[in-house]
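Some chains omitted; the rest stay in position.
Residue numbering begins at 1 within each chain, and the chains themselves are lettered A and B in the order written.
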Amino acid sequence: MSEQILHAVFLVAITAEAMTAALAAGRRSMDWFGVAMLGSITALGGGSIRDVLLGHYPLTWVAHPEYLVITSGAALATIAIARIVHRLRHAFLLLDAIGLVVFTVIGCNIAMAMDQPLLIVIVAGMITGCLGGVLRDVLCNDVPLLFRSELYASVSVVTGAIYVGGTRYGLPPEAVMLTAMTIGLTLRLLAL
Amino acid sequence: MSEQILHAVFLVAITAEAMTAALAAGRRSMDWFGVAMLGSITALGGGSIRDVLLGHYPLTWVAHPEYLVITSGAALATIAIARIVHRLRHAFLLLDAIGLVVFTVIGCNIAMAMDQPLLIVIVAGMITGCLGGVLRDVLCNDVPLLFRSELYASVSVVTGAIYVGGTRYGLPPEAVMLTAMTIGLTLRLLAL
């Protein structure tokens, strides 16, 4: 049950992060494959860095190449929509916030399954949650949102701490997961 | 036979990519070791990222440290030449295009040897072809050429698709390889 929910929110999160990449890329004269590549790097980059640092092979998208299709498709669809709809700055920040909290929980989950110590579990969540967006911003030559904004990395840490704490105390995983993500998302949106 | 050709074009490509790094670095007051380091990162960085992501150890330049000598030497020689010859913008773009298509084919080749699924083979080619130049541009604080330019990542995908497709259909590898690289190079040069 928890596995299925986690998989569903993972799909939502990679779609959301790929969309932020397309919005960030919006005004550049990038070709379609460039947009698809940036979308995939943003959506799957944080998790890839986590897996490489922890030596956790094969990487998610190597085992499941279909995730590359989803993230590329989401980025390209967003480019098409962005030509019609304007005022997307709020959408960008909301989608980025969703990715932040969901990826944090997923990153903690993978490190817990590897029996990493508590601090590494929290850090794995932070890497997964924050670094995809950092890659996006560095590749677009912006100062990363993480370093422009209060309550960004800290939201990831709070989300991870609630999730890990609740799980260790034996509370029902689905409830803990949704609570952690809701509190994290609320904090992040209040900070905008 | 195919192995030997591939090795020869690999040497051409790492030399070309190292030269682009030196041209990009040209006007900065970098010391010689900095130029050598940037040349090696540009020439060998895309392949290193591919190998790390696929868990393909040891990395090419760890197994063959002489490649570091070649790329460092090429970068330093280019710095010396660049002080004499001017108008090197076209040389930069031509060398970068050669690196793009050759590295794409090499990246596909390595992923095929690992029996990766088709999509991962194409992506491995794209990573190898595109990311060395992205590292160069990020380290020089430029927006990556990949994200400034139409027909860049797409040239890598087309090159990879022709190579992989032709190889799967049992056509002679040398002919497929040279055809893929020629079409890719032509497309990229037409886009400049």
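A few comments on the model shown:
As a convention for this text, contacts are C-beta pairs under 8 Å (C-beta built on N, C-alpha and C of every residue); 3 or more make two chains touch, one makes a residue touch a chain.
Keep in mind it's a predicted model, so treat the numbers as computed, not measured.
Of the identical protein chains in this complex, 2 are displayed in place, while the full assembly in this structure file contains 3 copies of the same sequence.
FYI, only the chains that are shown with their structure count from here on.
Mean C-alpha position of subunit A lies 29 Å from that of subunit B.
Of all residues in subunit A, those touching subunit B in their complex are 25, 28-34, 36-38, 48, 52, 57-59, 62, 65, 68-69, 138-141. If you check the complex, the residues on subunit B that touch subunit A are 52-55, 116-117, 119-120, 123, 126, 130, 134, 138, 141-144, 146-154, 156-157.
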